[in-house]
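In this view, the complex is presented without one of its protein chains, the others remaining in place.
In order of appearance the chains are A and B, and numbering begins at 1 in each one.
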Amino acid sequence: MPNTTLQSRQEQTSIYLEIEQSVKETAQEVSGILFISCAGGPSYMETQVRGILESQPGLTYKIWNGEEPGSLFILLPGQTLDAVHFQGLLLKQRLQEIIADFDPRMTLASFPEQGELTQQVLIQMEDSVKDHASGEIHIFTREEVRASRSRILIVEGDATVREFLEIRLQMQGYETAVADNGLSALDLMESWKPDLVLTELNLYGIDGLPYIHHIQQLDVAQVPKIVVLTEQRVEQTISMCFQNGVDDYITKPFSPVELDARIRRCIH
Amino acid sequence: MQQSEGITLLRDILLIYGLFATYYVMTVNVVYFSIMAFSFRNIMTIFRRAAYSKFNTLSGSELVPSISLLVPAYNEEVTVIENVKCLLTLNYPTYEVIVINDGSSDDTLGVLRREFGLEPLPNPEMRNSIDCQTINSVYYNPQYPHLYVIDKPNGGKADSLNAGINLSHYPLISSIDADSLLEKDALIRMARMYMENPEETVAIGGDVRIANGCVIENGAVKEISLPRKMWPMFQAVEYLKAFLGGRIGWSHINGLIIVSGAFGLFRKDYVIAVGGYRGGYPGEDMNIIIKLHRYMLENKLKYRIAFCPEAVCWTQAPDTYRILSNQRKRWGRGNLKNMIENYDMAFNPKYKVMGLLTMPYNIIFEALNPYFKITGLLALIGYTMLDMTHWRVLAVFWLVNFLSGYLLSIGALLLEELAFKRFKKLSDLVRMMFYSAIKFFGYAQLGGLWRIQGHIQYLRNNNSWGTMTRQSWQEKSDTAKSA
């Protein structure tokens, strides 16, 4: 048995090399890669995927088999990350139309947007699908990047804003955790030890100013930086916040680009 | 022969009185239907203004008037912390919370001081705009800049509110019961209503709902559900009818006679102008509104007393017979006192809607209601006893009573469904329908009885507040979860 595993490993390696080669050979500056795994899906899936890709005029693509049966690497030359992501959406939607209750797992990436394409990266892409229990479409991040990330705790009562901040900060390469009320946020600050807390002032559980004060009194080695993102625009509150050691104060509605910059400034 | 003539006469008298009572009930309900018709007219506007107002700009703006929340607390050591915490996290730009410890015999003050690290203020600046008892001291902690606690000797709820007014720093005041939880948006919703017409609005009432059975977490209602016990369930349907069916309509014609003491917003300058809250009797919440009506009408000022059903306050309803009956007797006593004090307003055209509609309605159809209903019933029972062949008259009397009341309940449920949709489960709807119906087999009669007992207490000068035991919110939500 070990022999066959070894053999398949070797075969697989040659596929990785082939993919790498194809990426280098394309005349395009960017190329997208989409990895799709349909463990337990029907065998005719590959034909379906080809059919869907074929139906879009002007789209070029190449397909290889992944290590696991039923998994595919799709190379989309000339596609930036958002275009690859949209292809992912489209594939998923069409596949689900054809096969009800079908839950394909996807990881996608675009190069050189996400660094250099190596065999290691392809293996990581394949593995990342296994880590994610949910059927969400996943955007690839490098493991090396992941290790050195700063931690940001997002505290926000509004689910929409919370989700947005989480996605956005993860895209920037930060490690994130979320809390929807002041009390669980304080707990998380003690146990998870974030480098920075991005927080609304108006939370369930605890009043804004005492909450800021509590953060300063936390029993941790390093008190996290505090960036407030809130609807509260009363001048007096803002100045009290700064007096209590808040590092930055941003009012809603906010510009996400500006928020990125301010967070970067606080962390470095 | 003579005897049978006597009986015939008696029968006729009984029948005529019984018919009179039937007509009385029908009239009450027709008036109530018209009021409810106004509620229906307004309900879609209410739904839309609630659905299409986001408070993301207002709730952080300097332009919103500042509010002082006054929280009288008497023996509330179990619930007061949770409530104050809830009040401190409202979605509102500038406000302060003033808790008034009304000489509690338990450790209300102590738990507050420990929880928030409060210290006495050396020279509290009390403005003596209204007479009230001398206070002991004011407690404060700069770390909780929006919280003040007044400690004073026992003097009743009204006196506590007056003391709170004297300390308050802001132009609007809001009275809140210490056993109630406000929804996060409740205050900003009221303020929005106030800002729509700031000059004329003198008071705004909030919607009071029964929290028994709801899951409460972090001082907020997480999951809305109907009470499981019988007494709170009756009250839940009763409140729904009174607030949605009645108050929306009354406020439309500016004839609102009461803003619930559990949650209301007032202009401080006018409250001071009418001399603050009246002590000594329960029913101070109705009293202040009558006084405001009187003051504004006598001074020929344009005004409105509004009702804001989308601003919700969740309250703990009494869940035993004893406490409930005490509460209702107290209400009966307070109402009677208010009616007697202000009888001159009734039928006086000078007082407009208030004089021609609200006051007469409240005297004839609310205060005297149980007497007419009970005597009417007795008369018809007597009449039927004398001649069993006329049982139909009795049946019709009872049916009129039941069906018209039930129709009003169904109307209130419809209003709820149109505007708020708070109860999602079909089973909740069925339960509310069921309880609205069986309310008329016992509970409604008890209500009348309690009111009469309250009146008797008033006449006998018995003026105790009665007891109310509290259960902590934590325990409540535990039991709610386990059930």
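As a working rule, a contact is a pair of C-beta atoms (placed from the backbone, for glycine too) under 8 Å apart; a residue touches a chain by one contact, two chains touch by 3 or more.
Assume contacts and distances are computed from a predicted model.
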According to its UniProt record, what is the protein name of the omitted chain, chosen from "4Fe-4S dicluster domain-containing protein", "Sarcosine oxidase subunit beta", "HEAT repeat domain-containing protein" or "Iron ABC transporter permease"? "HEAT repeat domain-containing protein"
If I consider the whole complex, including the chain that's not displayed, which of A:29, A:97 or A:187 touches that chain? A:97
Looking beyond the chains shown, say which of B:107, B:196, B:223 or B:387 touches the absent one. B:196
Residue in contact with the excluded chain [from B:340, B:399 or B:459]: B:399
The listed residue (B:31, B:272, B:378 or B:446) that touches the chain absent from the view is B:272
Tell me which stretches of chain B touch the chain missing from the display. 15, 19, 22, 26, 44-45, 48-49, 51-54, 56-58, 61-65, 120, 122-129, 131, 134-135, 137, 165, 168, 171, 192-193, 195-200, 268-269, 272, 392-393, 396-397, 399-400, 403-404, 406-407, 410-411, 413-414, 417-418, 421, 424, 426, 429, 433
For chain A, enumerate the residues touching the unshown chain of the complex. 80-83, 85-86, 88-90, 92-94, 97, 136-137, 139, 158, 160-161, 163-164, 167-168, 171, 233-235, 252-258
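Following the convention adopted for this analysis, only the chains that are shown with their structure count from here on.
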Going by the contact rule at the top, pick out the chain A residues touching chain B in the complex. 181-183, 202-207, 209-210, 213, 230-237, 240, 251-253
So in the complex, the part of chain B that touches chain A is made up of which residues? 56-57, 59-62, 85, 88-89, 91, 93-94, 143-146, 184, 218-220
